[in-house]
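What follows is a set of notes on a single structure, which appears directly below.
Every protein chain of the complex appears in place save one, which is left out.
Read from first to last, the chains carry the letters A and B; within each, the first residue is number 1.
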Amino acid sequence: MNYNYAAVVLAAGDGKRMKSAHSKVCCELLCKPMISWVLDACARFGLDDRHICAVLSGKDDGVKELLPEDMPVALQNQRLGTGHAVQMALPFLQQMQREGVTDVCVLYGDVPFLDEDTLRDALFTHRSAQNSVTVLTAMAEDPAGYGRVLHTGNTVEIVEAADATPAQLAVREINSGIYWFRLDYLLAALPRLQNDNSQGEYYLTDVVGMTKDLDGTAGTFLCRNTDSVLGANDRKQLAALNEIARQRVFDKHYAAGVDIPCTDGVMIGPDVVIGPDTRIYPGCILMGKTVIGNGCIIGPSTHVVDGSVGDGSIVDFSRVESSVVGKACRIGPFARLRAGCTVADGVKIGNFVELNNSTAGDRSSFPHLTYIGDADIGENVNVGCGVVTVNNDGQHKYRTVVEDGAFIGSNSNLIAPVTVGGGAYIAAATTVTRDVAPEAMVFGRVRQTEMTGGARGRIKKR
Amino acid sequence: MNYNYAAVVLAAGDGKRMKSAHSKVCCELLCKPMISWVLDACARFGLDDRHICAVLSGKDDGVKELLPEDMPVALQNQRLGTGHAVQMALPFLQQMQREGVTDVCVLYGDVPFLDEDTLRDALFTHRSAQNSVTVLTAMAEDPAGYGRVLHTGNTVEIVEAADATPAQLAVREINSGIYWFRLDYLLAALPRLQNDNSQGEYYLTDVVGMTKDLDGTAGTFLCRNTDSVLGANDRKQLAALNEIARQRVFDKHYAAGVDIPCTDGVMIGPDVVIGPDTRIYPGCILMGKTVIGNGCIIGPSTHVVDGSVGDGSIVDFSRVESSVVGKACRIGPFARLRAGCTVADGVKIGNFVELNNSTAGDRSSFPHLTYIGDADIGENVNVGCGVVTVNNDGQHKYRTVVEDGAFIGSNSNLIAPVTVGGGAYIAAATTVTRDVAPEAMVFGRVRQTEMTGGARGRIKKR
Partner (left out) sequence: MNYNYAAVVLAAGDGKRMKSAHSKVCCELLCKPMISWVLDACARFGLDDRHICAVLSGKDDGVKELLPEDMPVALQNQRLGTGHAVQMALPFLQQMQREGVTDVCVLYGDVPFLDEDTLRDALFTHRSAQNSVTVLTAMAEDPAGYGRVLHTGNTVEIVEAADATPAQLAVREINSGIYWFRLDYLLAALPRLQNDNSQGEYYLTDVVGMTKDLDGTAGTFLCRNTDSVLGANDRKQLAALNEIARQRVFDKHYAAGVDIPCTDGVMIGPDVVIGPDTRIYPGCILMGKTVIGNGCIIGPSTHVVDGSVGDGSIVDFSRVESSVVGKACRIGPFARLRAGCTVADGVKIGNFVELNNSTAGDRSSFPHLTYIGDADIGENVNVGCGVVTVNNDGQHKYRTVVEDGAFIGSNSNLIAPVTVGGGAYIAAATTVTRDVAPEAMVFGRVRQTEMTGGARGRIKKR
């Protein structure tokens, strides 16, 4: 790929008002850090990791861990303004210039809704108009506090709210702070930035005003959707962004035929896929790379992270983690699939059942109060109530195998490693420590002894 | 009953924009198909099933299954407009005429909030005014896209939005598409419908314009509540209808003294009954014919379908299906009553307990980790933790009986069919395979053997 554009993502803010031990860009929208939203949009736009430079604070604030390993990083150890932050990326910008990059976008790790279409259309405008700098702008319902964008003749001027006249304050077009720059223009402008202002900071905005001196031209690109340039400074604003993100995701799924009769408590991650005719009940949290098929019923109160659920399955009051559920399965209420489970079609996992790192074949049934860990269960296996695979002896973990058509009686224990052959029958309350042959019947329990009458009087005094 | 009115319900739409494999009229509001809302309103209005004709698509789209068996059906195999749909019901209309019906209402399977009062009041107006056709109208906040209703002198004219002048577009009174017809007028008008329009369809609306030719009169009935004529074309609109339905139900219960401190995630079906002083916490889904008594606490996160809960009971984080719970019971958290359970007063069903097709007498207690299936438990029975009724031997299901005052020790198994007599005492960890006499004490477990010291070194190597 022969890139001729690149991006600088500013991610050095500390987000004091978030009251967080981490950087503001680590704060999450729909369980995904804001900076990951930005980087994902860059990737969909067509930038690979090596063409993005993240400007970090140099503190251990959790951002570095969220970046791809091969992404260039610049450190801004002092917080001296956005212009200063971009100055820190100077080596990256020079390297990009050597590689033939002509345009660079500066964007923010805490402005999560900037999307690939906006990046692309803004770049198109930027190049078509042969701008030195293109300011991404938006129409704000309430522009209070934002820099206003003034179009006078061919030039663009940005007036900070504090310096604006009443007439200028009436302008609703605001500066997002996001720019496309011609790289040569930016490299020429960066060293000229001054900090002769009340905050003593270097403002990237000032680059827009240098076009006259540097013989450049400034233009604007008005974002279609004001949300594209929204940020969050505190937890309440973050909640508002979450709400915007939630509603967008709902609209996408409504259009795709998903039935969400009441969205209360429903959070669906931006990367989740759901088929038509599936109903999502209140209180469902579907995150990560989760995929839900057609005609399913999910919820109420179900949490799926990186899970896959096949067509026509029902999952309620349950938690599914990094597992695959087949078609026409019945999971829950009150079931849990821990990481690494694969369950075939028509499987029933009922109340108070945990599967962990296990597989189950078609039509097998685990209706109640069971723990299946590190096990491979065949098809048409019936597992009674209270069955436990004893996979851990306190030192090691072992696997249990149950072959097709076996019947595991209630309150049995399968002490791993052990194999129960196909069609075998384990009587209730048996502890199985050795392999069971196919079609064998196994039992191992104490006969009941009865002492007639006076039951309560016989209770051992202690 | 001597009916002189009838109804035709149009239910042949495919609801392409719902992206559903089923007809649009099958889409649900508060877990009840839209067409069932309409048919229930017709029933409350006083129409029996034989006086309603449903016009279906002829496809296997799920509608037929929702209709009462004795309801007449007409098929509209081609989608040629609402007039064509009613034409398909011609045999039904002729039959109704023979039976003395004088007026017929045409309504829609996907306009779910049309209520019996509106049907009745509109019929009253229709007859009082001696109209040939009465158009049900509504005042729309935003009439965009709807046909406008024009009153000029004694006549009514309906102008489609596409054909309306700006002055006409300013009219906010809209045509709902629902009509009361004099049956003889409708029978005269139906054959005259033309499809000489851009869509090539037969519009029922045109019947209104035939009054001059057919020497009839047209009038209107303005619905008090605009919601009455709302429909849904896509999933987002369906969600909006769900929200209207939810709020209506809440208002009804608020007025009846139900305490719903936060309605988030609460969905209460239209037919659910709840007593005063009962609190409903967030995340509760109460559906079907559910009845909740006075002074209960339901939720959070509780799902009741066709369940009954007596006065003063508490049910939280639980699921109750087609079961009856008595007064002053404590159900949950994390309990499940499956279909066919009847639980008397003062019963405790605690965490991780499932009852299935069973009964329990007054003051019996199942505090934890228990499965009671196909069992009849008497009064004052104490069931320990981990007890399992082994009701299924892999081939048949059997019942378990536990008589009054018995004590079932923890981790016991009751292998059905088996009876434990009144006042009997089953020691913990006993597997009961034979009937136990009243007042008997039963045990059956292995004495512990101790190997002194070096425990970890003794773990069998595998």
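Things worth noting here:
In the analysis below, a contact is a pair of C-beta atoms (placed from the backbone, for glycine too) under 8 Å apart; a residue touches a chain by one contact, two chains touch by 3 or more.
Nothing here was measured: the structure is a model prediction, and the numbers come from that model.
Within the full complex, the residue among B:58, B:209, B:417 or B:438 touching the omitted chain is B:417.
Touch with the chain that is not drawn comes from one residue among A:102, A:242, A:342 or A:380, which is A:242.
The chain omitted from view is touched by exactly one of A:278, A:301 or A:419, namely A:301. Mapped onto chain B, the interface with the missing chain covers residues 250-251, 253-265, 276-277, 281-283, 294-295, 300-301, 316-317, 333-334, 350-352, 368-369, 382, 384-386, 393-396, 398, 407, 409-411, 417, 425, 428-429, 445-456, 458-459.
Although one chain is not shown, part of chain A still touches it, namely residues 18-22, 27-31, 234-236, 238-239, 242-243, 246, 263-267, 282-283, 285, 301, 303, 317, 319, 334, 336, 352, 354, 369, 371, 373, 386, 388, 390, 392, 394, 407, 411, 413, 415, 423-425, 430-434, 436-437, 439-446, 456, 459-460, 462.
Going forward, only the chains that are shown with their structure count from here on.
Computed centre separation for the pair chain A/chain B is 35 angstrom, with centres defined by C-alpha atoms.
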